[in-house]
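To start, the structure under review is shown below, and the notes come after it.
Removed from the display is one protein chain of the complex; every other protein chain stays in position.
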Amino acid sequence: MQNKTIAELSQSLQQGEFSSEELTRAYLDRIDKLDAQVNSYITVTADGALAAARAADEQRQAGQAGPLTGIPLAQKDIFCTEGVKTSCGSKMLDNFISPYDATVISKFKQAGAVMLGKTNMDEFAMGSSNETSFYGAVKNPWDLDAVPGGSSGGSAAVVAARLAPAATGTDTGGSIRQPAALCGITGLKPTYGRVSRYGMIAFASSLDQAGPMARTAEDCALMMNVMAGFDEKDSTSVDQAVPDYTTSLNDSIAGLKIGLPKEYFSEGLDNDVATAIEVAIAEYKKLGAEVVEISLPNTGLSVPAYYVVAPAECSSNLSRFDGVRFGHRCENPKDLTDLYKRSRGEGFGAEVKRRIMIGTYALSAGYYDAYYLKAQKVRQLISQDFKRAFEQVDVIIGPATPTVAFNLGEKTDDPVTMYLSDAYTIATNLAGLPGMSVPAGFVGKRPVGLQIIGNYFDEARLLNVAHQYQQTTDWHAQAPEAFK
Amino acid sequence: MQWEVVIGLEIHAQLATKSKIFSGASTAYGAAPNTQACAVDLGLPGVLPVLNKEAVRMAVKFGLANDCEITRRSVFARKNYFYPDLPKGYQISQFELPIVAKGHLEIELEDGSSKTVGITRAHLEEDAGKSLHEDFHGMTGIDLNRAGTPLLEIVSEPDMRSAKEAVAYMKKIHSLVQYLEICDGNMQEGSFRCDANVSVRLKGDEEFGTRTELKNINSFRFVERAINFEVERQIDVIEGGGAVVQETRLYDPDKGETRAMRSKEEAFDYRYFPDPDLLPVEIDDDYIESVRITLPELPNAKQQRFVTEYGIKPEDAATLTSSRVLADYYEATVKASEDAKLAANWVIGELLGALNKDGRELSDSPILPEMLGGIIIRIKDNTISGKIAKQVFTAMWEGEGDADSIIEAKGLKQVTDSGAIEKIIDEVLANNPKQIADYKAGKEKMLGFFVGQVMKASQGKANPGQVNQLLKQKLQE
Partner (left out) sequence: MSLERSDVDKIAQLARLEIAENDVPEVARNLSNILDLVAQMDSVNTDDVEPMAHPLEMAQRLRDDVVTEKDRRDQFQTVAPQVENGLYLVPKVIE
């Protein structure tokens, strides 16, 4: 049961092989037995899940089932869920029971999906290894000594370890694609504005975007059909028709023009990862795609620009966590400043504090032009690189990460090295473009992710390109030994 | 030494929208604490702002009324600082690109002259909540109902040179925002507030002196007092060999003085940057024209029309157009009475006097325009004299009914029967032989004495014109 995709489960449920309640119980049992090894859930909502599953079964009996009705899913703990703890991986919100649902959550509820629980994540989505979580690091199901990536590391691990068929993630600088790559699953970061950000706890508002993390591109398409769309509660959400992402999955990709950015294949890329990517490219050629080398000359500036823009926005976004209306409050504050400084000092972990401080500094008087304004200009240059590239090619392909998963603890003492592990994913967030990571092999026990970047609102094509690859490869279908 | 005072004002007008600037919560005043603070106003994790259409329209309306440039692409920015009444730790405001840019406004001064005051900008922002300092076991209570109420911050150039000019400017803006129906102007409820930037310099100096910012000035009276206090303080500091410190000071109306704000001691660094949750607000010509056609007649135009259409004095027209409600009241009175000049006299003289005496707003006046018109009609048709009419007005103010019923009930109807008046004249003349002799000896001023006596004897009800005429006849006999 646990090896079935959403598409397969949906069929099984429809054919009455098992009920949603049985399916949900099976997953809850697996979580109970196996999650201690990976620490991928912060909260498991067993009672709510079973109630939702029974409601879904009734809905199915009434003949009102959609593709996601009764499908168990895990939600990243960054999405507000009414009546359920929403911690964002932080001590700051350890006591926060959200009084409302994020739009993404409401949409899944409406679609009849069953929430199994809330997944572990880097604190406030700030991290690339899931080691900044207040709830402890998540382990990579493929190799328990390795990180799962981050910040949606819990969601990636959940899917890889078959502790849910699929999960949601959010991606500010690679937080869906990098953990998807490191855990050997399929993840999509949509175009900025495609999925509502309402109720998704903000890290960097001009970069954050929610997306699906699943085993296959087809499952991602099924989830996108629910998640995508205009939301009047989000001013940055785009009012543009949402296609049925499943209809074009089987389109031929013969004649597809693929660009390979030379900057993604240069210094810093692990040789074994490079080899795996080359094999994948050869596969695309076999499928009839045309491959050309392109250049995204400002790629190297994406990490530096990101570490101004994202911290600047986060320093402001996280000011609301002040111990007054919700969240952690220090004991016996002696005055207002003490209340603020200790509540925030105790409630936030080291990485969050680091980024708040960098952002505060970058926006402060005398430094704004040199840092924030400069970063906005570099952001423009990076965005223009992509605009030029998409005049020549349909999609851009390259590695999702420079290396496979690194060891737990390997980079925790060196923030800058950690930041560079997102070198290939950050630029698309700065530009607002959609990107995917698709399983494309292994280096030893650890998975390799192939990144596919598309033009604005070209998610359907990305899913098609990924799906076609998954029809001729089986990397995505493999499961870690301990979680088969 | 001759000092010159330099004042610029920052006026905060709460816009009269139904819902908040970035959320669907009500802006109604006076609700129980925090019952009108929704998830967005509270800054709960994950919430997002969506801009209120009406707030934008009102800001543009203000701009158009003052010949301001309307910014075609304005941007919301975050102003970052920590304060318990500021839920998100930042205020959504506008910084580099405000929706309304340069314009100007004409103000009238007490000596009858006028002066142009530059408007630097007017930008949209959200109001903060309120801190209640009553003792909650030594703590402060926070009510966020007001958080997110739309504000238009109107920033003037430092063009004012006295507290009186500052008051004239503030009154003009106060009147204007009500004319435009974009703010209710209620200063008690904080709908219209003002901060003043004050500095002094030696007359003739080019450079401005160091300024202080005075906060919390919520009445016209306080503006004048606060500025005058601050000017004296600054002059004392400089003449005492010291230097004015640039700082924010709070006006304490009880003590009538300003003091440095402790909460603002720390150097401020607001770290403004474009709000990534909001996109640029784009305004095109069609939109601007659609707002322009909704502009009402503005005070200056109305004042001129009153002079030409009603033939009243310019200063009276200025008084009557000082607020839209007063102008509307006057015009309704004109309509009811069909006498524009008498209506002006009665509105300015009796009505405003009575309101002022009772400390009431025009909206609370017990006398409606139709009722005041009723008095004027009875003056014109000689039913009552002007003097009696004042008695009628007083009775009406006390709620005793309309003009006719008061005249009837109190028997105030003017006596126009010549026979009855002659009878009173005869009695008066019979009682004052000495004064008759004086009159006949050439003291013509004595006529006034006789008129007064007759009026008194008739309890004011005799028609003064008839009394005059009949007395002259009788005295010549």
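Each chain carries a letter (A and B) given by its place in the written order, and its residues are counted from 1.
We take it that a contact is a pair of C-beta atoms (placed from the backbone, for glycine too) under 8 Å apart; a residue touches a chain by one contact, two chains touch by 3 or more.
In this text, all values refer to a predicted model and were calculated from it rather than measured experimentally.
Asks: Mind giving the shown chains that are in contact with the missing chain?
Replies: Touched by the chain not displayed, across the whole complex: A, B.
Asks: Which residue among A:Leu339, A:Ile397 or A:Ala460 touches the omitted chain?
Replies: For the chain that is not drawn, the touching residue is A:Leu339.
Asks: Which of B:Gly242, B:Pro280, B:Gly311 or B:Gly465 sits in contact with the chain that's absent?
Replies: B:Pro280
Asks: Out of A:Tyr27, A:Phe79 or A:Tyr192, which is the one that touches the chain we can't see?
Replies: Answer from the full complex: A:Tyr192 touches the omitted chain.
Asks: Of the listed residues A:Leu144, A:Ala254 or A:Met357, which contacts the missing chain in the full complex?
Replies: The single option touching the absent chain is A:Met357.
Asks: Just the residue numbers, please: which parts of subunit B touch the chain that's not shown?
Replies: Answer for subunit B: residues 17-19, 23-26, 32-39, 42, 44, 50-56, 75-76, 82-84, 131-133, 136, 138-144, 250, 261-263, 266, 269, 271, 274, 276, 278-282 touch the chain left out.
Asks: What does the interface between subunit A and the hidden chain look like in terms of residue numbers?
Replies: Touch with the absent chain occurs at residues 95-97, 99, 192-193, 206-207, 232, 235-236, 238-239, 298, 300-301, 303-305, 307-308, 315, 319, 322-327, 329, 333-342, 344-346, 348, 353-354, 356-358, 360-362, 364, 371, 373-381, 383, 415-416, 419, 430-433.
By our rule, only the chains that are shown with their structure count from here on.
Asks: From the mean C-alpha coordinate of subunit A to that of subunit B, what's the distance rounded to whole Å?
Replies: Between these chains, centre-to-centre, one finds 57 Å.
Asks: State the interface residues of subunit A toward subunit B in the complex, per the touch definition above.
Replies: 79-80, 86, 88, 93, 96, 98-100, 102, 197-202, 204-206, 232-236, 312-313, 315-316, 319-322, 324-326, 336, 340, 360, 363-365, 368, 372
Asks: For subunit B, which residues are in contact with subunit A within the complex?
Replies: It is residues 39, 42-51, 78, 80, 82, 84, 87-90, 142, 269, 271-273, 276-279 of subunit B that touch subunit A.
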